[in-house]
Every structure is written in C-alpha cells, then in structure tokens.
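Yeah, one chain of the complex is gone here, protein chain that is, but the others are all in their spots.
Coming up: chain A.
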Amino acid sequence: MSDKTHLPVGAEAIRDKGWLTAHKYLLLRRASQLFFLFLFLMGPWLGIWWVKGNLSGSLTFDILPLTDPFIAAQGIIAGHWPALTALIGALIVGVAYALIGGRVYCSWVCPINPVTDGAHWLHDKLGMTKGWQPKRETRYYVLGMVLAVSLLTGTIAWEFVNPISMLHRGLIFGVGFAWAFVLAVFLFDFAVSRRGWCGHLCPVGAFYNLLGTASVLRVTAKNRAACDDCMDCFAVCPENHVITPALRGQDDDTPLILSPDCTNCGRCIDVCAPEVFEFTHRFDATPAPGRVRAKSTPAPRADKAA
C-alpha cells in the first residue's frame, strides 16, 4: 500500500492523463449501452425499423437474426427445439461473445449494468458496508437451478423473472409492473449486497461467463512493473479478484487477465495513472516483468481491500 492509496479513486489518473482519458472506457461503455438500447428504440420511437425485437431475439435490417443463446438453451432444455432462424441467431451471438469475451455483454450491452453501477455509486457515496457477500460461485448454482427449473416446468424459466428482459422489453414494448424487478435489483445492490447481483447471482452473467472462457480479447497488466499500489483498479473493478494474478504476478506469470469473470469493461485502464493496463489478445506473449518489490507487497491486504 502506498500513500496514493488514500487519494480518491482515479485522482492521479485524472491529474496525469486528463479527465477525458481517465474516463475513456467508462464513457465508451455508456455510449455503447445507450447505442444498443437506442437501436431497439428507433423503431417504436422514430419509426425507423433497422432493428426489431429485443435482446432476447431480434432481426436487424430484415436479414440478421440474433437470439440470446442462454434463452435458446433454456428452451431446448424445456423441450422445444427452436426453428433454424433462432438457432442461427443464437450461434452468431454465441460465437461473437466467445471471441470478444462473454461478459462484454454484461458491461457493454446489458441495460441492467447502468442500474447496478448506479446502485454501487450511491452505495459508495453513502459509505455503506458491503453487506451480504455470497460466493462468486453462487451464480453457477443459480444457473444450474434455472436450467433445472426449465426442465421441470417445461418453460424458459428465467424469462419469468429476468430483470434484463423486464427492463429492455419494458422500455421497448411497455413495462407494466416489470419495473419492480429492476427496482429490486437496484435495492439489492444498493442496500443488501455490494455489487451482489451482476457479480454473484445473475445466471445470465454466469452463462456468458462460461461462454467467454477462452475469449480472444483480454486486458493485460503489461506494464505491471510500474504499479504504484494506489489500489484504484481494485476499487473500480466489479470483479476485482481477477486483477491479482496478473498484476501481482512474477516475471514468468502471464500479465494477461485470463479469468472469464473479467467483463472487459476497461475501467482499470481508465483509472491507472502509470498506465499499467491495456487491451490485447490472449496470445499476446510480450514479456512483462513483475514488480521489483513483489515479495514485500502486502498482497493479503490488497485482497482484503478487494
């Protein structure tokens, strides 16, 4: 831990790189989230039907079908083999996320992400304790539960409660009382469990997590030797356990953040003043020496802070 640990998160980055560069990926991410939402809203709002449908299934320019592969998987388990259009759509989405990182969906597309980010922001502002922290593996149990219930009830089970669909479909087709599910997620993340929903429980995230296990696009701590222990990356990362092996690794450890939990949000790149992190591909073998003081680093404390 260094003196800089106690500075506000991102303060050095803003000072050294300027506000805009220190928020580059955050702004890009918000733009991406708005862009994907706007694509779907152009039809009902402006009458420009480039994209029809919603995140569960859509048709772009009347030719490109896209289907949520998790929903398709539940349907198959529930006993319905989807028609070819839906299968092709699920394959396209599946391959795309397998390449760029499954959880890119979570951080760059999912409309619930701004909701839980907002909850975390408020949670942080009010200095609340982190509350109940279920194990990160819990999401896989929830994923298994959803598939089991799909099998048992013969329905696409998660779609009865999925806050992502509720919000996205609600904005495009009319929301009814579905906003209650979104509010529930906000309150859960705000008051019950810090970053509890997306990183610990959401089965959609868990599914995309598995999908992106071998994804090509990765963040690397290539310049980890320059790390000054300010801890800002740990503070902003929604899945901060993924940073440690790369950042704190020795010379022969890979600097790549290979955990599929990483959402490729790029926020660590933003807030790092010494520019330790950058986007790369998983085959990047550029040598990245570990930090000289690696042995004396109070790593357990870093984990605790995380």
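By our rule, contacts are C-beta pairs under 8 Å (C-beta built on N, C-alpha and C of every residue); 3 or more make two chains touch, one makes a residue touch a chain; residues count from 1.
Criterion: contacts and distances are computed from a predicted model.
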### Task
Out of "Amino acid adenylation domain-containing protein", "Copper oxidase", "Peptide ABC transporter permease" or "Quinol dehydrogenase periplasmic component", flag the one the UniProt entry gives for the chain missing from this complex.
"Quinol dehydrogenase periplasmic component"
### Message
Can you tell me which of A:Leu28, A:Val175, A:Leu210 or A:Ala225 touches the chain that was removed from the display?
### Response
A:Val175
### Contacting the left-out chain in the complete assembly, out of A:Met128, A:Val161, A:Leu183 or A:Val216
A:Val161
### Task
Kindly state which of the options A:Ala86, A:Val242 or A:Val271 is in contact with the chain not pictured.
A:Ala86
## Note on the structure
Note that chain A touches the absent chain at residues 43, 49, 52-54, 56-59, 65, 67-68, 71-72, 75, 78-80, 82-83, 85-86, 89, 134-135, 137-138, 140-142, 144-146, 148-150, 152-157, 159-161, 165-166, 169-170, 172-178, 180
